[in-house]
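Note that one protein chain is taken out, while the other chains of the complex remain in position.
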């Protein structure tokens, strides 16, 4: 309904704080970018470098930071964190469309499963024995929940999520389609040229307020558990191997892989397509640049990088060839040094 | 039936063009490689370097380019583009095995969905409210289609595809198992050491003649849409982030990731495992080598690369060590320059 009737700027600052400059009675019914916002929408300026776009915006109001508050005359909400403010306003304007409670008739729910009365179980979902589904949970169509798994209150599984037996998901989580939680870790012991499977009998334990993107996989532990702490956000197509631990409020961008038993600290920011070898420790507050490979433990907060940027093909080949010739260049410098020494030693 | 009764070479050139040298009445019932083709099959030579294999082929006929037309005496179809010709012949010999129209009794189809009479809805598919399924569409077993999504005419969804609410797929598309279209983009605003979710309310809009490989994910836009233009071909396990735009007829090989808001031009060729940072622009006609990271906009067509090739381990370690010592090598060269200057300055 909020989408239909709109919301007043005065109501926004009452709920979310910030200083309103302009008419509190202005009603907005949507949020959009500087260039796309229409006359019934609020927009936002999260970076002063886009300030010049503000005068041409058709928006009814704008969320901005104190240093930009004089850049426009339209009604504006001034806040030190316009991006977070925008997130809250957008959340208010776009409430999740929650299905009605109950199990769809086509879902297969084991009689021993405990399903909260207000939970939603979508069509063709399969809920195995002894699963516990908390209050307010939404399990989308075609989700497959293994025996004894537990889904914390208000967690939302989009269609087509697979949770293996015994895994525990916290509260208020969001799991996107194609996520697989709790598949076997890659544990193999070589014997006589073959590989013996090491049973993976740990679980995956996931904290509260975790979001996991489409087709991301988190493997169960070999003997102990794989752990994702509270507030972690994982993008799409990430691979978390067995016995990894991800610290609270760490965010990881898409296509990243973390090998077995590696421990990532809290409040880390991991760029896309980063790769971590196994059995290392990364302390709290570390940033890893996208595409970088982390091959040993990092005990000092800061930003770490190993990233080559694409260059025109011939230029790149030249750079590679030069690196390959470094050996001979070093040799030539050594010879020069010897000759200079000989010259210097010679009596004038 | 074509597979059973075979097709005459004369019919092929009538339908697909090219010049036939040899007997138009020769019948072929299959297509195969130079080495594997049997006496009822047609083969193809797409690269002159394999020309020497032609005499030993048992094939009944061959598709080849003008420069190779004298390399054999068997019936041959001469065309400037043997690879495209081969694609057409193979398509004729291997027509898709389309299931009979209708909804399988186990599918769950919302009463408000509009399903074309000749569409196919497979077993255990779930079609939510207000979905529009066009003429000739095939929706495979277990596909999960969210509310209001639209599937254009003659598009084929293999089993186990997930389409989120509101997304639009063009005509004649092919979507493979595990594809997820329209999951939330990775939009987060930091506040007090936590991450607030930014609702992802844009859609994914996909053009006509698009093919998307197994387990590839395309995220919905944050506020505006993510767009895949006509004729784009995406391989498996690709990640397309929110608000990306991929230009028409661009092909992207497997395991590539494209971060948010990046725009890729038309007719680009992106190698496998390439990675693109967000918010950049790549112009039309660019080729990116496999495994390369693109970290800034590219405004000039051409090939771009950042790729180190695996070398024997000790050799690689030596190269890395030399690069690490470049600093001291540079210093040694500087000292040599100073000494030479001193020598040169000295009166003879």
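Going in written order, the chains are labelled A and B, and every chain counts its residues from 1.
FYI, contacts are C-beta pairs under 8 Å (C-beta built on N, C-alpha and C of every residue); 3 or more make two chains touch, one makes a residue touch a chain.
Fair warning: this is a prediction, and the values are worked out from it, not measured in the lab.
Here one chain is not drawn; of A:160, A:173 or A:247, the residue touching it is A:160.
Screening B:8, B:88 or B:130 against the full complex identifies B:88 as the residue touching the chain left out. Considering A:135, A:196 or A:317, the position touching the chain not shown turns out to be A:196 (whole complex). Listed for subunit B, the residues touching the missing chain in the whole complex are 31-33, 36, 81, 83-84, 86-88, 90-91, 93-94, 97, 104, 106, 122-124, 140-142, 158-160, 174, 176-178, 209, 211, 213-215, 231, 233, 235-237, 249, 251, 253-255, 267, 272-273, 290-291, 307-313, 316-317, 320, 323-324, 326-327, 329-330, 333, 336-337, 340, 343-344, 348.
Mapped onto subunit A, the footprint of the missing chain covers residues 106, 108, 124, 126, 128, 142, 144, 146-147, 160, 162, 164-165, 178, 180, 183-184, 186-191, 193-199, 201, 215, 217, 219, 223-224, 237, 239, 241, 255, 257, 259, 275, 277, 288-289, 292-296, 298, 302-308, 318-319, 322-323, 325-326, 329, 332-333, 336, 339-340, 343, 346.
Simple rule for what comes next: only the chains that are shown with their structure count from here on.
Taking each chain's centre as the average of its CA atoms, subunit A and subunit B sit 25 Å apart.
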